[in-house]
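Sharing a structure below in structure tokens format, with a few things to ask.
With one protein chain removed, the remaining protein chains of the complex are shown where they sit.
Up next is chain A:
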């Protein structure tokens, strides 16, 4: 049966990157459609009427919304190649917990680092480092959060690495100085084709952030 897979996406979105990586890991051919978020397509509004957000995965005409739900869906449908979630229920629960933690913390705290100044930014930087250190602790001595191979938490988290340079420049700090093991993990992930092809260039992301700052009137 011919499988039709479409991904509605926006190049700097860490959430879109997750689905890109998952699809690449499974070797799935798909049509990538770039959205202009200031002028959302009729297809996007039709496929995600509730949130009107990207990414949207459309499989044989049926939409799946929310990036982590998409990654689980991709893992379940194309289950015979590169499994992302472990099969043991307790390990699965642990993986879901940490992916959910990334969801709850990184985007919001990271956002405050580039959107604020002064004391608010100092607080955001401190929180971000605390969050990253906790994740670094969870990684431990494993090559990946998924163990010997890229797993669910790796896919959930690695996209944010493409934003690190921009955050460091905006906040005038070094993430590597605080979390060297995490950066080592990130570089290890970047050696995988599925990840390298899915993440944008960090300078490009920084330029995008500068544009956003101008647009929102943040110095």
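List of remarks:
Here is the rule we go by: a contact is a pair of C-beta atoms (placed from the backbone, for glycine too) under 8 Å apart; a residue touches a chain by one contact, two chains touch by 3 or more; residues count from 1.
Note that in this section contacts and distances are computed from a predicted model.
Missing chain, UniProt protein name, picked from "AP complex subunit sigma", "AIG1-type G domain-containing protein", "glutathione transferase" or "Vacuolar protein sorting-associated protein 29": "glutathione transferase". The omitted chain makes contact with just one of the residues A:30, A:101, A:165 or A:208: A:101. Contact with the undisplayed chain is limited, among A:66, A:136, A:154 or A:168, to A:66.
Note that of A:3, A:34, A:76 or A:108, the residue touching the chain absent from this view is A:76. Contact between chain A and the unshown chain involves residues 50, 59, 62, 64-66, 69-70, 72-73, 76-77, 89-90, 92-93, 96-97, 100-101, 134.
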